[in-house]
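Shown here: the complex without one of its protein chains, the others still in place.
Letters A and B mark the chains in the order given here, with residues in each chain numbered from 1 onward.
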Amino acid sequence: MPRGLSILLLGPLAGLALLVLAGHGARLDPPDFAFVNPGEVASLDPASVTGVPEMKVLRFLYEGLLVEDPDTLEPRPGVARSWEVSPDGLRYTFHLREDARWSNGDPLTAEDFVYSFRRLLDPRTAAAYAYQLWYVKGARAFTSETGEDGAPRPSFDTVGIRASDALTLLLELEAPTPFFLGVLASVPLMPVCRANLERVQHEFGERWRVEWTKPAHFVGNGPYRLALRRVNDRLRFVKSATYWDARSVALETVDCLCVEHLETALNLYLTHEVGWIDNVPTAALDALREREDFQASPYLASGFYRFNTTQAPFDDPRVRRALALCVDREAIAKRVLRAGEAPNWGFLPPAIHGARPGALRHGTRAQDLEEARALLAQAGYGPGARALPPVEILFATQSTNKDVAEVVADGWRRELGVESHLLNQEARVALDSQRNLRYEVSRSSWVADHTDALGFLEIFESGSENNRTGWSNARYDELLAQARRARDPERARLLEEAEALLLEELPILPLWSFVTRNLVDPRLAGFGANELDEHFPKFWHWRSAGAPR
Amino acid sequence: MNDAWNALRANRAARVAALFLLALALASLFAPLLPLPSPAALALRDRPLAPAWPWEHFGAHGFTPEYWKLSWIDSQLVALRERIFGDWQTGPWLGTDAKGRDLLARIVWGSRTSFEVALLASLTSLVIGVSWGAVAGYAGGRVDNAMMRFVDLCFSLPFVFLVIFLIGVVNEYRAELERDFGIDRETVFYVLLGAFTWLTMARVVRGQVLSLKKREFVEAARVLGASRPRILFAHLLPNVLPVVLVYLTLTVPAVMLYEAFLSFLGLGIEPPKVSWGLLAVEGAEALTPLSFDWWLVLWPSLAIAATLLALNVLGDALRDALDPRLPELRR
Partner (left out) sequence: MKRFLLRRLLWFALTLFAVVTLAFGLMRGVRGGPFDGERPLPAAIERNLRASYHLDWPLWKQYCEYVGPLELGEHGARALGGDGTQVFGGVLSGDFGPSFRYRDFSVNDILAQSLPISLALGTLALVFALCVGIPAGLASALLRGRSLDVVLRLATSLGIALPNFVIASALLFVFALVWPVFPVAGYGSWRHLVLPAFALGAPFAAYAARLVRTGALEVLAQDYVRTARAKGLPESRVLLRHVLPGALLPVLSWLGPAAAGVLTGSLVIERIFAIPGTGSHFVNSALNRDYTLAMGVTILYTALVYGFNLLVDLSYGWIDPRMRAGGEE
C-alpha cells in the first residue's frame, strides 16, 4: 500500500517543482502601457490578416505608405513623404522618405512595396485581404487567374504597380476610387521585408512560416519592434530605434494581452492592469455610460437581419416590409444593446456620407404598425386569411444576438400575431447556413473597411459572396456599376439611389448601427475616436508630462 | 426490503430531503398551474429588478399568457391556471432579469430542463455504465480489456466536435424528425449528454467489481455453484450499489453544468427556454464590479446546490438502508 500512496503523493510534488519552474520563466517587468486584445492574433504577416485582433497589433510593427489621423481619418504621411494623384483619379505617385528603415537597419525602398503588394496579390500567398488591392489595374486577374501549378497566369507587368526609382512608387487604378488613400493606410497593405523573409526561408526551409514572426527573426518598419510573444497570452512591443519618427513615439514598452472574457478584461481595467479594453460587458454599461473614460462614438457597422428571399413567404417584398416595420428598434438600441447604439431605419450607418437612417419610418410607431398590418393583409396573411407560418430566426450563438432575437420575436407575435422560432447555431455552422441559404431570417452585421457607402452597398450585388439573401436586382447592379465609374457628385447620387432601392425591396431588415465601446485610461492622449475604431500607437502619449504610474 | 423502507423513513434528514425533492418535482411538473409570471414574456427594463420581499410586493394583476410553444397538456394547465387565479401573479420575490422576466418563474420552468437532463443522464449512466462496468470487471481478461479500451476511446473523442456534428445533422433533418418521429433537437441533445456520462461510471463500477470478485462471499457463492449472472446480479451488484449511488449524486450536478456549458456554446437548449445552468451562466455574466446584480447568479446556484444537497442526503440514507452489511450502523 505505501508504495501506491507514495506514487499518489510524489506525482503532485514533481508537478510542484514544475510549477516553480514555469513561474520563473515567466517573470516580466511591467510595461508602460498595456491593452487587451479580444483574441489571439492569427498572424503577424500583413498578408495573413483575418480580423480585428491583428488590426490592433500590426500598426505597432509596420507602417504603410500612409497613416491616418486618429480623429478624422485624414491621410497623413507614413513611409510616403508626399504623393500626387492624376486629375482623372487613376494614377497615384508616392515619394518615399529617405530615412524610412527596417528594424534591422536596412533602408526601405519602393521595391519593398512592389514586392509586398505582389506577394499580397499572388494566389499562392492566399491572402484573405488580397481584394483590397483589386482597385489597382490588372490586380484582380493576377490573383484569380491561376495556372496548373497555382501560379498566376498573367504576368506581373500587367498589374499597375511599379517602382520608377528607389523612392518613387507608381500605382495605376482600374477606376477612380475616392477612398483609395484610406485603403493604402490599411493593415493588409503594409510592407514586409523581402531580404529578411528570404533569409528566413533559406535558413529554415519549410518551417519559415512559423519562424519569421518569432521575435528573434522578426523585422518590421513600424514604431515598435516585437520583444516577446506568447501564444494566447501576451505580445510585448518595445519602441523601435530605427523608426524614422522615433522622436514622436512616447511610450517605451506596450503590452498586448489576449483576454477573451469581457468581465475579465473589465476587471483588469478597473484594477489598472491594462489601460484600454475595446469592449465591455453589457451589464456594466449603465455604470459606464456616464464615465469620461468610456468612449461610445459612432462606428461604421450595421446590424441587420437577412431574409432568404428565395423562400416563401419572404419572396414577397410586402411580407419583408411588414416584418421590418414592426420591429421596435428603439427598444433594441436602448434596452438591449445599451451602449448608445443608434436605431437604424435605413441600411447605411448614419455616420456615413449619404446615409438615410430614417428611410423606412413613418412619423410614429403606431403608423408603422398600421402599415405593417395592412401590408400583411395585402400579401394575404393575417386575420380573416391564412396565418403567416412561423418564422425561424437563425443567429450565431452569442448572448446579444439572442437578446435581440427575443425582442424581435416578441414584437412580431404581439403586433402581427406572427409566431417565430429561435434557432441558435454555432457561429460557423450559422455562417454555412447563411451562405447556402438554409435559413429563413438570419442575423448579420457588416463592418466597414473604409468610410465609403459603396463598401456597404456592394454586398447585395448579384453574385457577391456577401449577398447571402438570394436577392438580385438588375437595376441595383447597374447603379453600382455606374457609381464605380462615376465621380462625385454624380457618384453620390447613384449610391443614394441604390440605397433607396435596397430599402424599397428590403432583402434585409435593418436594425441598428454600432458604436465603439472603448474604455481607455483618461491619461492617454492621442488615442483618438474615429468611425473605423482604428487606433495608431505612434500617436499615443501621456496627457500630462508626469510619469506614468 | 421492508426493513430498508422503515430504516429510510426513520431517517429524519432523509425525510426532509425527500419532501423537498418531491415539492420541487411537483412544482416543476405543474409549473403552468402556479400563479407565476410568464417566464418568457418580455418587459424590457433599464436595470434588472432587485428581489422584493413578499410583504413588500405580494403580487399584481398583470399576467400575460405568453410562453414558448407549449405541449397540449401544458397549455391546458395554463388555461386552468387562468381560470383559478385570473390574471393575478406573484411579485418579483427573487427579482427579475434585465428583460423584466421573473427569476422565480424562470427557475421553476428551468427546473424542467435541468431535471430532464439529470434524469436522462442518470438513467443512461445507471443502465449502460453499471452493466458495462460490471460485465467488464467480472469477465476480466480479454473481454475486460476490449470493453475498457472502448471506454477510453469514447473518452478521448473530441466532444465539442461530436456535439457540433450531431446537432448539425439533427438541424438538417429537424422538420422530418419532428414530424415523423416527434424527436426534437433537445431530445437528441439529452441522449447525447447521457451517452457521455456513463463512461466514468463504467470505470468506477469495474474497479469495484474487480475488487469484490476476489472476496470470500463471492468465492463462496461460486463454490456453491451459483451461475455467473446470478453471482453478478445477486452478489456483486448489491455491493457495488453504495458507490454507484454516490457517484450518481456526483453525476447529476456535473451533467446540469455541462448542459449549461453546451447551451452557452449554442449547442444545447434553445431560447427562450432556460435551464438552471444557463441561468447561472447568464447571472455570472451580469456580475461585474460595476453592476452587482447578485440575485441573478445567487438564486439559480442555490437551486442547484439545494437540489444536490437533498439528493446527497437521500442517496446516503438509501445507501445505508439498502446496505446488506451495515445494520448496526443504522441510526
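In this text, contacts are C-beta pairs under 8 Å (C-beta built on N, C-alpha and C of every residue); 3 or more make two chains touch, one makes a residue touch a chain.
Given the structure is predicted, the values throughout are model-derived calculations rather than measurements.
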>> Can you say which of A:Asp32, A:Asp278 or A:Glu426 touches the chain missing from this structure?
In response: A:Glu426
> Who touches the missing chain here, B:Phe58, B:Phe165 or B:Phe233?
Replying inline: B:Phe165
> Hey, which of B:Lys99, B:Arg174, B:Arg206 or B:Lys273 is the one touching the hidden chain?
Replying inline: B:Arg206
> What subunit B residues would touch the chain not displayed?
Replying inline: 137, 140-141, 144-145, 148-149, 152-153, 155-158, 160-162, 164-165, 168, 199-200, 203-204, 206-208, 210-211, 213-215, 242-243, 246-247, 249-250, 253-254, 257, 260-261, 265, 277, 280-281, 284, 287, 289, 297, 301, 304-305, 307-309, 312-313, 316, 319, 323, 325-326, 329, 331
> At which residues does subunit A meet the chain that is not included here?
Replying inline: 1, 3-5, 7-8, 12-13, 15-16, 18-23, 26-28, 40-45, 48, 50-51, 122-128, 130-131, 143-144, 146, 149-151, 206-207, 209-210, 213-214, 229-234, 257-261, 263-264, 267-268, 270-271, 273, 426-429, 431-433, 435, 445-447, 465-466
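In this section, only the chains that are shown with their structure count from here on.
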>> Based only on mean CA positions, could you tell me how far subunit A sits from subunit B in angstrom?
In response: 42
> For the complex, which residues does subunit B have touching subunit A?
Replying inline: 41-42, 44-47, 66, 69, 98-99, 164, 167-168, 171, 264-267, 270-272, 282, 285-291, 293
> Can you list the residues on subunit A that touch subunit B in the complex?
Replying inline: 263, 266-267, 270, 281, 283-284, 286-288, 331, 335-336, 396-399, 402-403, 405-407, 410, 413, 419, 421-427, 429
